[in-house]
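Shown here: the complex without one of its protein chains, the others still in place.
We just call them A, B and C in the order they show up, numbering each chain from 1.
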Amino acid sequence: MARHVYALKPRWSDLDAFGHVNNVTWLEYLQEARVDMLFVHASEQGAERLAEGVLVVRAQIDYKRPMVFRQEPYLIEMTVSGLRAASFSIDYDIVDPDGLGGARYGSASTTLAPVDLSTGRPRRLTDGERAALVAFSG
Amino acid sequence: MARHVYALKPRWSDLDAFGHVNNVTWLEYLQEARVDMLFVHASEQGAERLAEGVLVVRAQIDYKRPMVFRQEPYLIEMTVSGLRAASFSIDYDIVDPDGLGGARYGSASTTLAPVDLSTGRPRRLTDGERAALVAFSG
Amino acid sequence: MARHVYALKPRWSDLDAFGHVNNVTWLEYLQEARVDMLFVHASEQGAERLAEGVLVVRAQIDYKRPMVFRQEPYLIEMTVSGLRAASFSIDYDIVDPDGLGGARYGSASTTLAPVDLSTGRPRRLTDGERAALVAFSG
Partner (left out) sequence: MARHVYALKPRWSDLDAFGHVNNVTWLEYLQEARVDMLFVHASEQGAERLAEGVLVVRAQIDYKRPMVFRQEPYLIEMTVSGLRAASFSIDYDIVDPDGLGGARYGSASTTLAPVDLSTGRPRRLTDGERAALVAFSG
């Protein structure tokens, strides 16, 4: 299957005092895209427990050009990379929708660990979860 | 001189639906600490123009243990590393104040580039800025 | 013409520790809806300067039932009421889209004052602005 694409509409309140989408809010955009992929789409494919909780273990973002408030959404393209026993990674690219110039705003990667809700501790990925995640790998 | 330490009091609104300080908000904490160092303290030492605008070029965070809502602040310890012609890096450690158990919550690094406000473009660091930043290096 | 309707998609990050869209975020939703009406749609009708800055002078919200994170947007219906020399009011209703049960989540009202950007001080509404705003009145 490959990448999952999420369209995010910026809010005016995402702007900081410099008039750009604040660098912190970029991480919020990634989170919204990831929630859509994991809670909504992966859940439909047998990975319901991922929706219970996934810890972000590591995050890395490269900021290439500023995002602004506008009517057109930004697209966040995601692929699952680095599927391990008790963690996995998602890579992100933030780009324009087709027909809007083709700018690339930045790229990012997060390492995620599923958590057992009853104990609050990391746990291994189940076979069903691995299968659902593989479907999003490149 | 070495590191600059910023004490940040968590807000109840920093919590997400899992009851932890959301991973996105960690980057906000780093931003508040950095603003204190660059806009307030570095400005007093001859680096006023840094307050006009500094772009975040890259950010990387390692999340080690969750932060919660509490009365005691979290400490963000910062040192300047990697001073270059038109950019510099800040390394961060998020820890407990003395006497609170000594937990380390996470560490991070951001690469920053000063911006010329009139053009919106990156510019070189001035000698005064370099001197102010060196004072915060390890 | 009458009311202006804005569809707002909730973000997962809008949730607080109780799992609901936080009461503070409701005011953010109103702001996004208002920005859409004033900056985007009213600007097209001769009220460009409103986009420069409008101060919120007063806000009042009645919370009737909780909003949650979901795929379907919430609709924010707005009408301009109380057009005065140097201020105007917007009334809001937050409701479900058609076919979704017809729930009413809350209602609100804000009093707004246009600001002269060069001085930062309130100013009178221009005739063009009044005409653009009248188009949104009930």
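Going forward, a contact is a pair of C-beta atoms (placed from the backbone, for glycine too) under 8 Å apart; a residue touches a chain by one contact, two chains touch by 3 or more.
None of these values were measured; they are calculated from a predicted model.
Quick one: which shown chains sit in contact with the chain that's not drawn?
Missing chain, whole complex, touching shown chains: A, B, C.
When the complex is taken as a whole, what residues of subunit A touch the one chain not shown?
12-13, 15-17, 19, 22, 24, 69
Since one chain isn't shown, list which residues of subunit C touch it in the complete complex.
18, 22-25, 27-28, 31, 53, 55-63
Over the whole complex, note the residues of subunit B touching the chain we left out.
Looking at subunit B, the ones touching the missing chain are residues 9, 11-13, 28, 31-32, 35, 39-40, 71.
Just so we're on the same page, only the chains that are shown with their structure count from here on.
Thinking of each chain as a vertex joined to the chains it touches, would you call that graph a line, ring, star, complete, or other?
complete
Please indicate the chain closest to the centre of the assembly, with centres calculated from CA atoms only.
A
From the centre of subunit A, which other chain's Cα mean sits the farthest off?
Using the mean of the C-alpha atoms as each chain's centre, the farthest one from subunit A is C.
If you average the CA atoms of subunit A and of subunit B, how far apart do the two points sit, in angstrom?
24
Report, in whole Å, the distance between the mean C-alpha point of subunit A and the mean C-alpha point of subunit C.
The computed centroid separation for subunit A versus subunit C comes out at 29 Å.
Would you mind listing the residues of subunit B that make contact with two or more other chains?
22, 24
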